[in-house]
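Heads up, one of the protein chains got dropped from this complex, but the rest are sitting where they should.
Letters A and B mark the chains in the order given here, with residues in each chain numbered from 1 onward.
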Amino acid sequence: MTTKIGRTMYQWVSDMFPICRSITGSGVRQTLAYIKKLLPDMKIYEVKSGTKVFDWTVPNEWNINDAYVSDAKGNRIIDFQRNNLHVVGYSEPIDKIVDLAELDKHLYSLPQQPDAIPFITSYYKRHWGFCLAHSVRKKLRTGKYHVKIDSALKPGFLTYGEIIIPGKTKKEILLSTYICHPSMANNELSGVAVTTKLAQWIQKQINRKYTYRIVFIPETIGSITYLSIFSGKNLKMMKRNVIAGFVVNCVGDDRVYSFLPSRLGNTLADRVAKHVLDHSTEDYIKWTFLDRGSDERQYCSPGVDLPVVSIMRSKYGSYPEYHTSLDNLSLISPRGLEGSYELYCKCIEILEHNDIYKIKVLCEPQLSKRGLYPTVSSTDTLRQIQDLRNVIAYADGRHDLLSIAEIIGKYAGDLIPIINRLKDAGLIEAIRAPRSAQ
Amino acid sequence: MTTKIGRTMYQWVSDMFPICRSITGSGVRQTLAYIKKLLPDMKIYEVKSGTKVFDWTVPNEWNINDAYVSDAKGNRIIDFQRNNLHVVGYSEPIDKIVDLAELDKHLYSLPQQPDAIPFITSYYKRHWGFCLAHSVRKKLRTGKYHVKIDSALKPGFLTYGEIIIPGKTKKEILLSTYICHPSMANNELSGVAVTTKLAQWIQKQINRKYTYRIVFIPETIGSITYLSIFSGKNLKMMKRNVIAGFVVNCVGDDRVYSFLPSRLGNTLADRVAKHVLDHSTEDYIKWTFLDRGSDERQYCSPGVDLPVVSIMRSKYGSYPEYHTSLDNLSLISPRGLEGSYELYCKCIEILEHNDIYKIKVLCEPQLSKRGLYPTVSSTDTLRQIQDLRNVIAYADGRHDLLSIAEIIGKYAGDLIPIINRLKDAGLIEAIRAPRSAQ
Partner (left out) sequence: MTTKIGRTMYQWVSDMFPICRSITGSGVRQTLAYIKKLLPDMKIYEVKSGTKVFDWTVPNEWNINDAYVSDAKGNRIIDFQRNNLHVVGYSEPIDKIVDLAELDKHLYSLPQQPDAIPFITSYYKRHWGFCLAHSVRKKLRTGKYHVKIDSALKPGFLTYGEIIIPGKTKKEILLSTYICHPSMANNELSGVAVTTKLAQWIQKQINRKYTYRIVFIPETIGSITYLSIFSGKNLKMMKRNVIAGFVVNCVGDDRVYSFLPSRLGNTLADRVAKHVLDHSTEDYIKWTFLDRGSDERQYCSPGVDLPVVSIMRSKYGSYPEYHTSLDNLSLISPRGLEGSYELYCKCIEILEHNDIYKIKVLCEPQLSKRGLYPTVSSTDTLRQIQDLRNVIAYADGRHDLLSIAEIIGKYAGDLIPIINRLKDAGLIEAIRAPRSAQ
């Protein structure tokens, strides 16, 4: 691994890190503007506040210029300019002198992690508040404080990005990542960077079988909005076309990989992700759908039922830096990003070749007359032939490439050249792609 | 556990203990008369001797007044008045002087349990005999003995009781217990007492969804008769309506619980009983249908195929006191009876709520606007919400309550309040009850 691609992605994360994102507002727009420079074909959509989206309503747009708590001497002891996690997300505007007792009711800190600023939001209940390191909070003395939040919470828009990269068929692979967290690296900007790089890589692939639907959305309300708008047109198309989907997130650190299945647990997305992880890592954490927490909550909800999973590094909620200021640029690495990127490339490469194959002759074919049988045997060529003969044995019109690979105990990616040789020899044909759920 | 209910049931067992029951006769009638005082709605049926019941024929009715073996001096050395197990069930009348050699051919005792009187019957072959403690038998001396059995074996009736407690639907839950053993406590009167108490409890439940069919029958010939009479009308109705059934027996001692599955092994009755046992006891014995021995032999027979299982304490045939005079009032306890009663109540409570549920919105519902999201989070409320969110995630129109509980690893009974809250909020609906076999 040269980490050249990793370093590129790391640079993107660094560039987007300072932006104060939330589920709506100018931070989302700045982030999408940055991505659009990398993916000029991406389209940006805006959905009005108040729009009904299934059981929810698109909220007012929130923007913030500045926020601080200053002491009697005018010293900013909590300062949004230094770290945008200091303000509770969606805080209403405030400009007031309060005593410590009142201030304290609006403060959030983590006694167990005294140097970390927590990430707190209050999207659907009007509220204001500040987050700070517990070590700082403990030093606050009785007295008067000036609390100032220069924010606006007004009708506006929810903003998201979408790029459709067409393939030979209308069948789709979905990549979804979120763009609603302020300055945090593993959760969330790692996902944005890897998804962007995957989109660039997919654009470069020729002869794509599948169409790729890649979305950059705020988490939860964004995926709900995306599925419901245009009278549910996206949902209808995705239900018809998506054969596999991935919520790309928490893909930046160097720790062990993890897997979060779909609700149904046996979709094509589950199968390819588990196969790639089984053959790429010594060990990885297998979460269950009960451990879900990102947009698979919507994509896999009853009635939506899309085949969506996640390959992650350290999963949201499972690592100590999660949702704090410690989830910063030092937590992730070029190597961490690139490793995740490569696993997703492997999934896509296998999906592109994952047809159900059928041998065109009865009984075993005569390999020697086609130059498929080695003239001089060595240990390695015999192994090659063994895989080829086993692929033929299970190319029975019932098994897709992933099934064949599982049966014969090999990595599906390694069987793709064999599949291509057998196709070229006219011995097998792809009879159809499998359904999303087998 | 207060054991108040347990003490009530124990008293009932004590009251019925002295009655000399068999598969027909006045002992059965006396027992049913006692139960009818507790369950006035119970109906008592009599089926004539000679009636064809599938492959069997209802036998002659057997009644007994007295029986003894007396020695040359007129001392009753074996006396039916002291313990009704002393006479082989269905013994024909006899009044004869015999020597020890002839007497011995008609004696039954247990060398391994020298103080226990065994329980022996000869329902379908004319015979007479006495059962006695082996320690007593060994003391018998050569000489003349007067054997006297004042019994009658004549055309009469087979008697059973049935109570139908109607619910909102014709779909039924079956409880079946047997009333054909003389003075024995765990096998059989514990079953009679628990079934009677369950019937009283069911009558008190308002809004019963299911109809309850509760039968008090002699074992084997009784269940065969019950299924076949009225030209098989009971069988037809039960095959159409019974969603789950239980042979309630051997439920009185304090030893470990045990489970006997249905023949098919995966019916709704199996699922609910195993779920309740898994969540109620540290450990229990899982028998297979090969270990069957009571009326599930008939209810689960091929072509009958009712979904019938048993939750027991010490299973018939598996404990040393079984079918001897040691299976007496000291073997069972109020606590033992009440524990079994409670497990059956739990099964019924879950079955009453075990619909297939479906969420009525697409994507996750917004819980906060319905007051279902805690305003202040604590560890416990978050756990509550987790269950609620997981119930929603699997309320997909395919899973019943038991399936949801199994998937999310919780006790189904604890999910009933959540189901009710979600129904009240209009978020889920019960779309249908599951079939008896899933």
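As a convention for this text, a residue touches a chain if its C-beta (ideal position, glycine included) is under 8 Å from a C-beta of that chain, and two chains touch if they have at least 3 such contacts.
For clarity, every value in this text was computed on a predicted model and none was experimentally measured.
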Of the candidates A:107, A:260 or A:359, the residue in contact with the absent chain is A:359
The one of B:5, B:35, B:78 or B:227 in touch with the missing chain is B:227
Per the touch definition above, residue among B:208, B:274 or B:297 touching the missing chain: B:297
Tell me which residue among B:21, B:106, B:263 or B:358 touches the hidden chain in the full complex. B:263
By the contact criterion defined above, which parts of chain B meet the unshown chain? Give residue numbers in ascending order. 54-56, 124-125, 220, 223-224, 227-228, 232, 235, 263, 289-290, 292, 297-298, 300-305
Pick out the residues on chain A that sit against the missing chain. 358-359, 361-366, 368-369, 375, 390, 393-397, 407-409
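Note that in this section only the chains that are shown with their structure count from here on.
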What whole-number Å value describes the gap between the mean CA coordinates of chain A and chain B? 55
